[in-house]
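One protein chain is absent from this view; the other protein chains keep their places.
Labels run A and B following the written order; every chain starts at residue 1.
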Amino acid sequence: MNMDRNKDRKKIVGVFFVIAVVIGVFFLFPDLLPAVDDAKAPVHTYLSDYYIENSLEDTGAHNMVTAVLADYRGFDTLFETCVMFLAGVTALMVLSTTAKVTKPERSRKERLQISFGSTVLDIAFRIIVPVIVIYAFYVLVHGELSLGGGFQAGALLAIAYMIDRIIPSFNSSLGNLKEETAAVIAGVGVFIYILTGLLPMAGSGNFLEYGKLPFGADTAEQIRQLHGTGILLIEIGVVVCVMATIINILEVVLERTEFDD
Amino acid sequence: MIDIIETFLAEKGIYMMTFILMGLGIFGMVSSGNYMKKIMCMNIMQVSIIFFFLALGQKEHGTLPVVVENLLGADAYINPLPHALMLTAIVVSLGTTGVALALLMKIKEIYGSIEEEDITGKRWKK
Partner (left out) sequence: MNLFFISHIPVLIVVIPLCAAVLCPLLSRLSPSLGKRTVIVFLFVVFVLSLIQLAGIVQSGEAVHYYLGGWEPPYGVEFVIDGVNGIIIVLVSFIGAMTALFSSPFEEADKNAPFKSAGYYSILCFLVIGLLGIASTGDAFNLYVFMEIVALSGYGLIAIGEEKGPIAAFRYLLTGTIGASMYLLGIGFLYSATGTLNMADLAVRLQRVDNLPLIAIAMACLIVGFGIKMALFPLHGWQPAAHSYAHPAADPMIAGVMIKIPAYAMFRFFFCIFDSSLPMMKTIFNIIGIMAVLGILYGSLKALRYDKYNKILAYSSIGQVGYIALGFAIGNFYGIAGAVFHILSHAFMKTGLFYTSAAFKYRYGIHYTDRLGQVYRKMPVTCGALVVLALSMIGLPPFAGFFGKWYLALGAIQNGQYLYVAVLIISSLLSAIYFFRIFEKMFMGEKTVSEPAAPEEYYGYGKLTGKTEVPLQMLIPIVSAALMIIALGLGNSFIVNGILRTTIMEVL
């Protein structure tokens, strides 16, 4: 009891110490950071202006964030996708060395009980699945024009799979991917991205230089369209990778947990 | 006096909040004995850095960096670069959290507990 109170007191002292240090630093050095909203700050006057003024011209993407993410800094995004793949493989490797939980066989009645609780909810969720899939494709294709992109679309597709997987039924519509197959698919997704990057090299371009994809483009307008094609191709790779990785992690976890509800 | 504090908070308040959040995250990671709480504090710390970058990207009278019909000029949009960077950082932190949770499941399977004092046999410092 006494020890607990001591611990609490220590935590409170720590919290106040942190707050005091931060406030102290800001009062000591008031010019440490530019003011929020200050349009004259160096952050907003150098690269930012270039991206805003030229991204539509250079890449044909209406969404500047997509232009920066997938085109100007596409190389970062390649490795961001790799991080997803790597996380999936690591989770699989870490957990696959331990024994799986042996689940008792459930009867049909029992299996129907572990779901969202009622038949109405189960059916309702199943109706949502196709809508989510369609929406995911919309988000994927539309990412270049407005908000959206590969990661979101991949997550949506994975959610559709998850709902389908968790709701028990005998004729599961999307099938049952094994976690190792999912990791293989995620690797193929990253490889689509790499291939998109390697293709311009055949047309005397650099790695990931979409404007020189070897599809024959001469005018500025055609080159802009090629950028759009490149962004779409890598987004497809990202979708495949993200979706498969989330499914991979989900399956790894499902193999080793027991729902005792 | 109140005016000064008001402008100070308006200009710097958000940075102060993010740094306090970060400090609390690190403090929580150091001080809490439960591994799940440590992961949560880690996420708080990562989110605070994401906030910091997004606060840097804000601009007066700026709107979303999406060209709707015509390009309105450089002053009309907020800075797209921090947003793109932070999308990467979010995915990275997602991956880190995923691996952390997988490790935590494994630790739970081996030791039967996720409390630091159960695993190392040491009590929290008095």
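The definition used in the following text is that contacts are C-beta pairs under 8 Å (C-beta built on N, C-alpha and C of every residue); 3 or more make two chains touch, one makes a residue touch a chain.
Keep in mind it's a predicted model, so treat the numbers as computed, not measured.
Trainee: Touching the absent chain in the whole complex: find that residue among B:M17, B:I49 or B:L64.
Mentor: B:I49
Trainee: On subunit A, what residues meet the omitted chain?
Mentor: Given the touch definition above, subunit A has residues 25, 28-29, 31-34, 41-48, 50-51, 71-76, 79-80, 82-83, 85-87, 89-90, 92-94, 96-97, 180, 183-184, 187-188, 190-191, 194, 197-198, 200-201, 205-212 touching the missing chain.
Trainee: Can you name the residues of subunit B that touch the chain not displayed here?
Mentor: 22, 26, 29, 35, 38-39, 42, 45-46, 49, 52-53, 56, 81-82, 85, 88-89, 92, 95-96, 99-100, 103-104, 106-107, 110-111, 119
Definition applied: only the chains that are shown with their structure count from here on.
Trainee: Measuring centre to centre with CA averages, how many angstrom lie between subunit A and subunit B?
Mentor: 17
Trainee: Which stretch or stretches of subunit A touch subunit B in the complex?
Mentor: 3, 6-7, 10-11, 14-15, 18-19, 21-23, 25-26, 30, 33-39, 43-44, 47-49, 51-53, 55-56, 62-65, 67-69, 73, 76-77, 80, 83-84, 86-88, 90-91, 94-95, 98, 146-147, 151, 249, 252-253, 256
Trainee: Could you list, by residue number, the parts of subunit B that touch subunit A in their complex?
Mentor: 8, 10-12, 14-16, 19-20, 23-24, 27, 31, 55-62, 64-68, 71, 73-75, 77, 79-85, 87-88, 91-92, 94-96, 98-99, 101-103, 105-106, 109-110, 124, 126
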